[in-house]
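Just one protein chain is left out here, and the rest sit where they should.
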Amino acid sequence: MENNEFKNRSPKEVSKQIRKENFKRNWLLFKQSKLGMTGLVIIAFFLFLAILQPILFATGIWSRGVYDPVVGYDSQKVDLLVVECPKEYPTEKYETNQDCPAKDEINIRVLLLRPDVKVGDTYEAFLQPAPPSSKHILGTDSLGRDVFSQIMEGSQVAFLLGLLSATLGVGISTLLGTIAAYFGGRVDAYLMRQSDLVLMLPSLPLLFIISAFAELKVWHLAIVLGVIGGLGGSVITIKSQALQVKVKPFVDSARITGGSKLKIMFSHVLPNVAPLALLFMVFSVTGAIASESVLSFLGLLNIDMSWGLMIYLSQTDGYIFSGLRYWWLILPAGLSVTLLAGGFYLVGRGLDDVFNPRLRKR
Amino acid sequence: MAIYILKRTYQLIIVFLLFLVLSYLLFNAIPGNAFQSLLLNPDLPKEAYQRVLETYGLDKPLFERLQLYIINFFKGDFGYSYNYYPKTPIDLIAERLPRTLMLFALVNVVSFYTGFIVGKILAWRRGSKSETWITITSVFSYTVFYPWFALLMLYFFGYKLGWLPIGKFIYPEKWYDAPFDSDVVFITMIKFTVVATFIQFLAFIFTRNIESLTNRKTARLVSFVLLLLGSYFYWGSGSALEQRTYAADIAYHMILPVFTVTIVAFAGTALLTRTTMMEVLKDDYILTARAKGLSQKRIRDRHAARTALLPVVTSFIFTIITIIDGSVLTETIFSWPGMGQLILQSVTQEDIPVAMATFSFVGILALVAHFLADISYAYLDPRIRIKSQG
Partner (left out) sequence: MPKEILKVENLNMHYETLTGNVDAVKDISFTVLEGQSFGLVGESGCGKTSVAMSLLQLQADNAKITSGSIKLDGVELVGMSESELRTVRWDGISIVFQGAMNAWNPVIKIGEQIREAIREHYPKKSKSENTKKISELFNMVGLDESIMDRYPHELSGGMKQRAIIALALSCDPKVIIADEPTTALDVVIQDQILNEIKKVQDLLGLSLIYISHDIAVIAEMTDQMAVMYAGRIVELGPTDEVFKNPKHSYTKALLESTPSVVGEKVKLKSLEGEPPSLIDKQSGCAFAPRCPNKNETCNPTVDMELIEISPDYFVDACNASNS
């Protein structure tokens, strides 16, 4: 039956057809995996956020001056009641004079520039950080910048960094792993020892050193993370996979029909390692997003805005220990890192179900 | 075989040498040096600064210093710390290592054990609703942004509820008139933990051959109770009695970091176990086991989990490499003065001898872990055991 279908067609068309059907089948399998689909939905959500921000700016719905994640400024105006704090503590309301003024009140002593103000007057003030309102969905930070816009900017950074470093890293490790498996001998020994060497270096301190002698921007960090990841342990895993492919009959038959070493490597071995490489890539996006956030969190990166930086700022400003009173400074950024990294991980799980028949249910 | 081992050893030495050279060059690539802050002091003459550099040999050209360092390294001389002058890097490591080991050995064992059990259950309940939910929870505990999570835990348990101490590994006021150093107590605790784990392990091995399942269970329970009694007597007598209150103080400070790191770390093992176990469940001998009428629990624990353990154990041993690496963040957040903080300090303050020593320590640890992974694999898989004998 199948033979008839492919009759009278050029080999190119046939292989195109087969590829299309394979893709369809894989997609069906992927759709079966609840975890994979959950991950895909999460990624789609953040991708939407990342794309939405420039659109909002371009269409003028958001003005740069107010909503720019780095230099924008806006904060809520509130009316505060002017009170005079008692001289002796503790009182009914306050234990020390640091506690005074409390919410919606302002200490008369603070208003030295306005000597005409009396106790009981209301005073207009700018509230920073401002809680969420219709204008700022997730409120503003301590500098009056819109948190939601920062989250969007952060997701752009995360996608750029995660995908770039993962592609670079997996590209390097796939190439090296295949070369090690295919050529063996000295090349193999050299490459394996090289990844041993990279594995021996403690990664976080290493990134510290690198950030100390080079100002790291998003691009630089992506390349550094990609190279370190690409030279490390994944070369070993890819190599063992490529070794399994190398002994398959179709590689032998390609050799017998006179294919050159390079051609066999690129057209027969590499494509069969690709699924595993794709899997690695998805998983290493998770790692890259986490690394960036940790470095930003430690204040080592020269980045204008990122999720890690947001948490860093909320920590250095002391909001993280204020409990949930300033939740919009603490929760959204941390959750975003966790969710997006988790989303990529879940997609990896789903792909694992597709490529590894032993994990499949049926 | 002998030739293979020789060749491998030779390669290892080369790799280690390269590792030393690379690390040394990296540290020296950081602009400035450890004593630059002296220049900021206007009362200090320039010559004094120059003399300090000469004392530490920092005025010599880079290549000469590298050569000297490597030669001295193999003589067992690691120099002196720049910042803690009379102390050598070895002194510092000896002081910090027990603290990190105690904390992370415990974390690793606890998280490995819980992870393995959770993973086993996940694979077994495949397709059920609870599986999906537990998996999603573990994925998010695996990918949670760790510093953020740790800070929230600190806030919640340490600050809001006030149950557990915030940071630090001891209450200094308690130790004010202590007759001994905290390190002594740490070492006693490590010794105790190692011996207790070993005894429990032995009990497990020896009861494995008891034929009746109920007898086996009782025997294991009895051995566990005996172990508890034994530890009660240990801490109630001799030198351990004096250290007891101090050990309790350290243990109290350990609860929060152990708990936090375990939540983050168990998920990795759980997810890996789930995958390997699911592969194993497709094997034919699982079908045989089912055909034999064995109980689900027995098939899961004895037939599937035992084989699935192999790759999980290997990955567990590889996490030993990342102990020190991972401790950097944890120790910074929980102000736990261990190896992680030492590495961080030495790198940021350019205390090159200490940084080099800690880096080489991590490197050697990585090499040992590789070795251990091979050995344990051979122990757990009889197929390999036979081959290596023959």
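For clarity, chains are labelled A and B in written order, and residue numbers in each chain start from 1.
As a convention for this text, a contact is a pair of C-beta atoms (placed from the backbone, for glycine too) under 8 Å apart; a residue touches a chain by one contact, two chains touch by 3 or more.
Every value quoted in this text rests on a predicted model; they were computed, and no experiment measured them.
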Task: Full-complex contact with the absent chain, from B:Arg8, B:Arg51, B:Lys191 or B:Arg290 - done: B:Arg290
Task: Residue touching the undisplayed chain, where the options are B:Ser81, B:Gln243, B:Thr269 or B:Thr307 - done: B:Thr307
TODO: With the missing chain put back, which residues of subunit A would touch it? List them for me.
DONE: 25, 28-29, 32, 361-362
TODO: Pick out the residues on subunit B that sit against the missing chain.
DONE: 127, 211-213, 283-285, 287-296, 298, 302-303, 306-307, 380-383, 386
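The working rule: only the chains that are shown with their structure count from here on.
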Task: Touching residues on subunit A, where the partner in the complex is subunit B - done: 34-35, 38, 189, 193, 196-197, 199-206, 208-209, 212-213, 286, 290, 293-294, 297-298, 307-308, 311, 315, 320-321, 323, 330, 333-334, 337-339, 341-342, 345-346, 349, 352, 356, 358-359, 361
Task: Interface residues, subunit B side, partner subunit A - complex - done: 11, 14-15, 18-19, 22-23, 26-27, 29-31, 126-127, 132, 135-136, 139-140, 142-149, 151-152, 155, 159-160, 271, 275, 278-279, 282, 321, 324-325, 328-329, 332, 343-344, 347-348, 359, 362-363, 366-367, 370
